[in-house]
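Note that one protein chain is taken out, while the other chains of the complex remain in position.
Letters are used for the chains, namely A, B and C, taken in the order the chains are written, and counting of residues starts over at 1 for each.
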Amino acid sequence: MSQSDTAEIVARCHVLYEDLNFTAARKWKDAEPGRKVIGYMPVYVPREIIHAVGMLPLGILGGGDQLEVIHGDAYYQSYICRIPRSTIELGVSGRLDFVDGMLFPSICDVIRNLSGMWKMMFPGVYSKYFDVPQTYEDDVGGTFYENELTELLHDLEELAGRKVSEDDLRRSIEVYNRNRQVVRQLYALRAQKPWQVPAAEVYLVLRAGLVLPVEEHTDLVEQYLAAAESEDRPLRDNCRVILTGMFCEQPPLNLIKSLELSGCYVVDDDLMLVTRWLTDDVPTAGDPLHNLSQAFLHHSESTAAKYEPNPEEKGQYLVRAVRRTGAEGVIFASPSFCDPALLDRPMLQNVLKEAGIPFIAFKYAENSGQMQPIREQAGTFADSIKLWSAA
Amino acid sequence: MKITTSPAQSKEVLKDASMLKQKEMMAKHYDRLTNAEPNDNKVASTFVPGNLNELIMCFDLVNNLPEVNAIQSGLRRKSGAYVMEAEKAGHSEDVCTYVKSDIGMMAKGNIGPNGKKLPNPDVLLLSYTGCFTFMKWFELLREQYNCETIFLQTPYMADGKITPNMIQYMVKQLKEDVIPKLERVSGVKFDIDRLREYLKKSAEAEDDLVYILQSAKNKPSPIDAYFGGIYYIGPIFGAFRGTDDAIEYYRFLREEVDERLAAGLGPVTPDGPMGKEKYRLVVEGPPNYTNFRQFWKMFYEEGAVVVASSYTKVGGTYDFGFRHDPDRPIETLAEYCLGVYTNRSLPMRVEMLSNYVNDYQADGLLVNSIKSCNSFSAGQLLIMREVEKRTGKPAAFIETDLVDPRYFSAANVKNRLESYFQMVEQKRSGVKKEVAA
Amino acid sequence: MKTFVGIDLGSTTTKAVLMDEDERVLGRGITNSRSNYDTACRVASQEAAIDARFALFRREFGAEQGDDAQIEEFLAGLERAFRLEQFLEQLNDLECTCIEQVTGERFTEVAGGVKQALAEVFRRLREEAPAMFAPGASRKSDFFRDIAGSRYLAVAEEVARDAGLAYELLLNVYDKSIIAVENRPPSGELGEKFKRALERVVSEGGGLKGELQQPVERALDIELEETYLVGTGYGRVTLPFSKEHIRSEILCHGLGAHMMYPKTRTVLDIGGQDTKGIQVDANGIVENFQMNDRCAAGCGRYLGYIADEMNMGLHELGPLAMKSGKPARINSTCTVFAGAELRDRLALGERREDILAGLHRAIILRAMSIISRSGGIEDEFTFTGGVAKNEAAVRELKKLVHENYGEVTININPDSIYTGALGGAEFARRAAEDRLEGVEA
Partner (left out) sequence: MTLSAGIDVGTGAVKAAIFKVEDGREEWLARSTLRIRQRDPMQLAEEAFNETLEKASLRIDDLDYIATTGEGEAIPFHTGHFYSMTSHARGAIYLNENATAVLDCGALHGRAIVTDKRGKVLGYKMTSQCASGSGQFLENIARYLGIAQDEIGKLSVQADEPETVSSICAVLAETDVINMVSRGITAPNILKGIHLSMASRLARLLKSIGVTDNLVMVTGGLALDKGLIAALGEELAKMKGVEAEVTSHPDSIYAGAIGAALWGAFRYEILVASGQLLKAS
């Protein structure tokens, strides 16, 4: 492994990020006959299963701020968030014509309905609404989820024309465990030295993981980690914040950059949760689907798309994250018109209030162009923490 | 013909006898609710789609429906202030106004339509059927009331079918979680025969409901299946399913409809019997409640009658044969929840609406897209296009909101409706002229 | 003679079309829509009637448009002279009104100075007026408000500076007066004005033109009977017409486009505050339509805000945008925030033409969505409304139409702004015909 510097790695990730034609995934597919690509939307799908049948899981997170939406708007009213329209645009414009299947996980009503739209608009393509349990007892939600996983596996096996053994699944879990480990290291490093690991870079490095084969991505993260640790970057007089509330439609890169420009180091975030959804390694011994199900039920991130059965636990994950990372405040940034995130927000804010943690909130769309109001709000937040941190 | 002037509301409003009866029932129910505490009754809050009224009654719980409260607030023009109240408390302008109206109402003292304070619920029965927002709604209520919350997940019918896994999952939730918790909260032991008894009564009323809704296949239609339909579904989608009251109401309503049918009459509007039926429409989406009469008037003034609507299926889809089945009491509850309109996939909805346009001989589909309800609204433009394609009938699209008056622009809606009616008319006369030539 | 009138009361302009019994357009008139819809209708009708006179003159000469260079030259001269007459009449009105406004607290100490300044401003305006209506002169717009307004502001700034007066005072007097003057359209004494204009033309030219006087007078004597009127457009609900005289603008635009281009199947209309995509059949009957929703982002008014922000005339935006080779990517078409976005980008060093080109593209992208909603584009495609005159918008539209729908014929008529009124006039003609035949309207 040759030593690259961060700029080089980030530049490569940036190219992948901006590529709305998914050239990397197309190349992967064309490299061997019979290869198949399965697209998935945020927040979480069990990529291990797709990997085990030899397919490439391709994360599709909307069109960002560079895609011109011409047909997508024809399907959505102005009060619906942006991601489904840009996703449809990607589909209608042929940018996803190499994708052999689409998974629409259970996020919200909009993405749920998009699954049905996809069936009608692209009848030749496998598409599935991937339902997950909102109850977490092993016997109830667990059984339901294991059955859902089995169904998905069967579907994919049929699509691939091959059977998958338990060992195949275990190997894939192992591969993803490895990826989860390096991503956890990356987040830990940033929490420790945020000036060495800018938020926009972390974001780009992770985004690359949605279009690259996981093995390649693990290498890339490792390279970045090594490079980031060896470089010396100037420490700025910034405050430390956690960025939360963006569990589906991702903010434009400029927004993430603007936060740091206006004086905030991001020490934790919930961007692209799929990469960190399972918080621990998934055991490889025993029934792999059961293990995946157990991990989902008992070791997964909290987010607005999930029901919290225990009222005492509501929002505590944020407080814990603040303590863990030494953050001085929380920035809620949520997509406009996102019912789950925006309805969750007041409850989370109450928890933070109780814990005496300062916070601010604003909304964005993946194609927001005006960063001035964002800079102003984040800047004021940073100002007040800086001016009064000792007071 | 039983047309009576309602003395309670403004004097010019005309109502059928059935509407008056229904109003009485609702009033009685609200009194039961607001008297729950002195009468030592316990209260369960739950939602309309997939509501388990029969089960709730098994535990002597009074059924409180926050959605219906929000509707009542909308009709009484209070929802605007409630929504603002919730926004003041930090809720986003972007989110569901049903939720905000409910939360704003609590903040302003939780006064029900009868002017008395609504009780705090003893249990929140969160059945999130066909709508994710319900989940957040009850998390918010739980934060407020700090009471037992029971969660029932209804899997989405994404592939157009009910799988054994879905039924099994729901039955397990009901047996292992919902029923034991309801027993604990109410102190009443679950009696499955009692449930069977209620389910039997449900099915009886459901038969009459289907008859009434399908009477719109006649020309002229004796009912308006949207504006009138909202009154008709009230009891069975709410706290009355499984009661003798409901059986009696639907029998009464059926007779009323039969009378109009026999006399060849159209529906009764707030301004009296409707004039000549000029347009027959199928409507997709919930209505607007803040300007309900003004909205309805835009239709009947032009001679437009709604012959079928999807909104009258949110609390259960009965016209394809489903009835609550006393012989499979728990499974039938699961199937009921799974089948409600918003839990159906988009292809299923397209199928249903296309069939309505054809079966009810409608001139076309009108979509009333509601800002608040993504479960309904996301994808409606495609639904509209597909139904047009399949039926060859033109469709139109308007946008309002359930209970947020800021999203009802009368001029805007009227402009589109007028354009739509004129377009239908123009097409017809075009056809006529071609035939004549 | 019998005439049929269609009036399209839009949110920014009101258009009228006068049609004869043979489905031929006699005249077109346009004016600013204003707070008083009755007035807007009256002015537009009057403008159409004036225009119709020119058609009648031509008929009296037995000439088709453009046939006879001499006659065309004469008629053009006559029109300029007529416009000048009308302009001067309104200018006088504006002056009187302005002077009346010089009262109250804010003027206590400066009333004399302001009145003097006003007199000077209007003297200069009158002086330069004939040049504005000289052959070949270009005007910012044809509306009194725009012509007088832009010149007033320029002249008043000079005069105020010379007199050491606050420019704001003169500005305020004007802002107050212009509405009153607009709502008081020029007198209906058209015959008189035509005669004065004729005299002016004769006195300036002489010779042959004397012989033309008789046919002109004959044409002036023809009475135009308003047989049936149909109103449409945004303001139609407030029109003082009964229901059978009102048609939805969707139907009118569909029919109007069909009349101009009978093979039209898809119509795009970008108006001041709404954008419509309409599908019509072979008879001009509307099959489907979609409009923008509750938000007026990306409609014509957007360009108005941009023009204000850039201190440019609306007509100047397109040409400047055409100079760009690299349009900026603009993601927000919210009209009111347009100014902020513009400033943001200018501050970042982007070029004005690139930003403008990006803004034009953004408008057209939004229109493309609405067309897509209404069912896409089928051959032939007709683009109507005020924005159809903007070359930069048209350029983006053509590009996007061809990229997304292949080779389709794109029709843009110089009179496309009158499409709705034209449809209205035809509905009026048909209604009168039906009434005659006893067919139910």
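A few comments on the model shown:
Throughout what follows, contacts are C-beta pairs under 8 Å (C-beta built on N, C-alpha and C of every residue); 3 or more make two chains touch, one makes a residue touch a chain.
Worth saying up front: this structure is predicted, and the values here are computed from it rather than measured.
Within the full complex, the chain left out of the display is in contact with A, B, C.
Looking at A:23, A:230 or A:380, the residue that reaches the missing chain in the full complex is A:380.
Summary of contacts with the chain left out: across C:94, C:129 or C:178, the touching residue is C:178.
Listed residues C:161, C:218 or C:343: the one in touch with the omitted chain is C:343. In the full complex, chain B makes contact with the omitted chain through residues 84, 87-90, 93, 108, 406-407, 409.
The omitted chain makes contact with chain C at the following residues, 11, 33-37, 106, 168, 171-172, 175-179, 234, 238, 273, 294-297, 299, 301-302, 311, 334-337, 339-340, 343, 347. Against the chain not shown here, chain A presents residues 262, 336, 360-363, 372-373, 375-377, 379-380, 382-384, 387-388, 391.
We adopt the following convention: only the chains that are shown with their structure count from here on.
Annotation: 48 Å between the Cα-based centres of chain B and chain C. One inter-chain figure worth recording: chain A and chain C are separated by 52 Å, centre to centre, where each centre is the mean of the chain's CA atoms. In chain C, the residues that touch at least two other chains are 293-294, 373. Multi-chain contact residues of chain B (touching two or more other chains): 381, 399. Taken together, the chain A residues at the contact with chain B in this complex read 74-77, 79-80, 84, 106, 108-110, 112-117, 119-121, 128-129, 131, 133-135, 137, 139-141, 143-144, 147-148, 151, 304-305, 307-309, 311, 314, 334, 336-340, 342-347, 349-350, 363. Those residues of chain B that touch chain A in the shared complex are 89-92, 94-96, 99, 128, 131-133, 135-137, 139-140, 142-143, 146, 149, 151, 153, 155-156, 158-159, 165, 168-169, 172-173, 176-177, 345-350, 369, 371, 374-375, 377-382, 386, 399. Residues of chain C touching chain B in their complex: 234, 237, 247-251, 281, 283, 285-291, 293-294, 373, 375.
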